[in-house]
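Here the complex is missing a single protein chain, while all its other protein chains stay put.
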Amino acid sequence: MALELGRRGVPSLVIEKEKTIGGHAGTYACKAVDGHCQKCGACLVQDAIRDIREMPQIEVSVETTLAGLDREGKEIVARFKKGEKEGPDRFSALVLCHGFQPFDPAEKPNYEYNRIPNLITGVELEQMMKQKGNVFRPSDGKPVKDMAFVQCVGSRNPALGRPYCSQVCCGYALRMARQIRTQNPSTSITFFYMDVQTFGRDFERMFWEFRDAVYWIREIPGDFFSTAGDRVGVTVEDEGEIGELTFDLMTLSVGMGPSPDQPVFEKWLDLRQGPERFLVSPKRGGIFVAGSATGPMSIPDTIANSRATVTHVMDYLEERS
Amino acid sequence: MKYALFLGCTIPARSRNYEMSARVVAHKLGIEFVDIFDFSCCGFPLKSSDMKQAGLLAARNLALAEAQGLPICTLCSACTSMLAEEAHQLGRDKALLDEVNAELEKVGLSYGGNAEVKHFARVLLDDVGLDRIRQEVRVDLKGLPVATHYGCHYLKPSEIYEGLEDPENPSSLEELVNAAGAHSVEYQHKKDCCGGAVLVADEETALRMAKRKLDHVKEAGAKAMNVVCPFCSVMYDDNQKSIESQFEVSYQIPVLYLPQILGLAMGFDRKELGLNMNVVKTKSLTEEIIGEE
Partner (left out) sequence: MVVQEPGAEGIRSCYACGTCTAGCPVRRVNPAYNPRKLIRMVLLGMRDEILKGKEIWLCSSCYTCQERCPQAIRITDTIIALRNLAAREGHAPSGISMQARLIRDQGRLYALDEFDDKKRKKAGLPSLPSEFAGAKKLLEEKE
């Protein structure tokens, strides 16, 4: 957002409560396979972070929290706090891009997340790949001989208040699986799935290229347990037989949900929720919501959404003056 | 603490040991049980044939307790879920309540929607408390390894139990058993169903289900099992020998009802707790704990 505005000559202040900007996507790994880009978008985030630093019109304030946001006439007043420094500041427009929160599998207790070893989320796998360059068993650091992905964790689940498909999980899981398999050709990969949602222009082709390297089971497991050697076990029906399958590592492909900061913004600015309980960008008043704060979306989609929002912001600023 | 004791069908006829041990333990802990002799079957076994009629039976029992101003304490988990579910439904569906009351009128009763249903184990946890139980321990169980079987209807359907316990991660029964001085062992697939409800339709399937649990309990080194429902007891206790011979395995694991374990710790003897009525012999177990009698 800030970049596009900057390119059009609009100065902006980016307020970030963490130590660095980039949000969750900033922690994701490049998923290139043998040097071939898999179009996941992780590097786009890094590029944007670098470009922002170099653009003079953008001021970035990290470790800054907000105490309040108010509309005063045609201006937005932000009361913020950074360390010792406090103060209200006035702006012509406000864009909320507070992102999302990955689904916490503790909300679905039969997954036994945090209760058995070597069961991690997709986000944790991304971070492991980025920091360590390869995949290992968290319990003992040993290599992974066989691993499994469970899809639709915290998505397509009305019982948990998350009826939507998060659109990114089949993508990130398959891309990471492909990268892991390329680096470790003897590691077997199993996918527990409902449907493979191939969002994005190139993904369908990529899926067909990789499909045969994966063992597909069209069932979401119900019971998760720990077995000898800290392996993760599940009971599933496979090819008409009921059995127990065990793995060195299992990844829960978690979906996206509204940010924990959302209720505060709703309250301060009287914002509405959409049918998926994310925020709806208001049509007027100088306040905009962009990116995954409006709903689950991939990194390329977030960028597209931001560019679209920028045109709205530019229109608004023009009308206003 | 005064409760209408709901015994259901099986306990008064086939599981007198559960009734005996529950009554003496309750009395010692200050729980007063009132017998409402008009209670009938809770309705559970009729559900598969006609859930409306089953619901009526349940509602009548609720009305009887309500008329005496007493909350209901159940011993059988199936009775608990049947009565609690009916109370839950009637509490939220006015049309259904009216329909039910129109029927109850035929037998001179009316239900106002104020019944409370609690399994005996919950009464112990909520009204008595773990501390009091610890205080009443007279006999050291020396950390006896016990495998607790929660069963299904004690925990589910979870919405009728108002989120008291997470069915995927239960702990209440183990806390009770540990408070008495035993040691609850962890074992694989602790949440498995006993298979009791399938027994009438397909005996072999039911026995295979019970076998799976017994295998894991044995693997974990438990010296006894803890159950809170006569269905579960029939599967693991009454049928243990059949499973042993049919599948050529050996367990010899005594299956005790919760109040029998608590009662042993509280100093009651074999006779008072009906331990001679348990099918898998409990003699050597009690000798280990309280010596010979």
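By letter and in written order, the chains are A and B; residue numbering begins at 1 in each of them.
Everything below uses one rule, namely that contacts are C-beta pairs under 8 Å (C-beta built on N, C-alpha and C of every residue); 3 or more make two chains touch, one makes a residue touch a chain.
Quantities reported herein were computed from a predicted structural model and do not represent experimental measurements.
Engineer: Which of A:Gly222, A:Pro260 or A:Gly274 touches the chain that is not shown?
Structural biologist: From the options A:Gly222, A:Pro260 or A:Gly274, the contact with the absent chain belongs to A:Gly222.
Engineer: Tell me which residue among B:Lys28, B:His183 or B:Arg208 touches the hidden chain in the full complex.
Structural biologist: B:Arg208
Engineer: In the complete assembly, which of B:Gln68, B:Asn114 or B:Ser158 touches the absent chain?
Structural biologist: B:Ser158
Engineer: Which chain A residues touch the hidden chain?
Structural biologist: Against the missing chain, chain A presents residues 110, 152, 156-160, 194, 218-223, 234-237, 240-242.
Engineer: So that we can see where the missing chain sits, which residues of chain B does it touch?
Structural biologist: Where chain B meets the chain not shown: residues 7, 9-10, 12-14, 16, 19-20, 23, 35, 37-41, 43, 45-51, 53, 56-57, 60, 103-104, 106-107, 152-153, 156-158, 167-168, 191-198, 200-202, 205-206, 208-209, 212, 274.
The rule is short, and it goes like this: only the chains that are shown with their structure count from here on.
Engineer: Taking each chain's centre as its mean C-alpha position, how far apart are chain A and chain B in Å?
Structural biologist: 46
Engineer: Spell out the part of chain A that touches chain B in their complex, as residue ranges.
Structural biologist: Contacts found on chain A: 109-110, 112, 115, 223, 225.
Engineer: In the complex of these two chains, what residues of chain B are touching chain A?
Structural biologist: The contact residues of chain B facing chain A are 166, 168-169, 188-189, 191.
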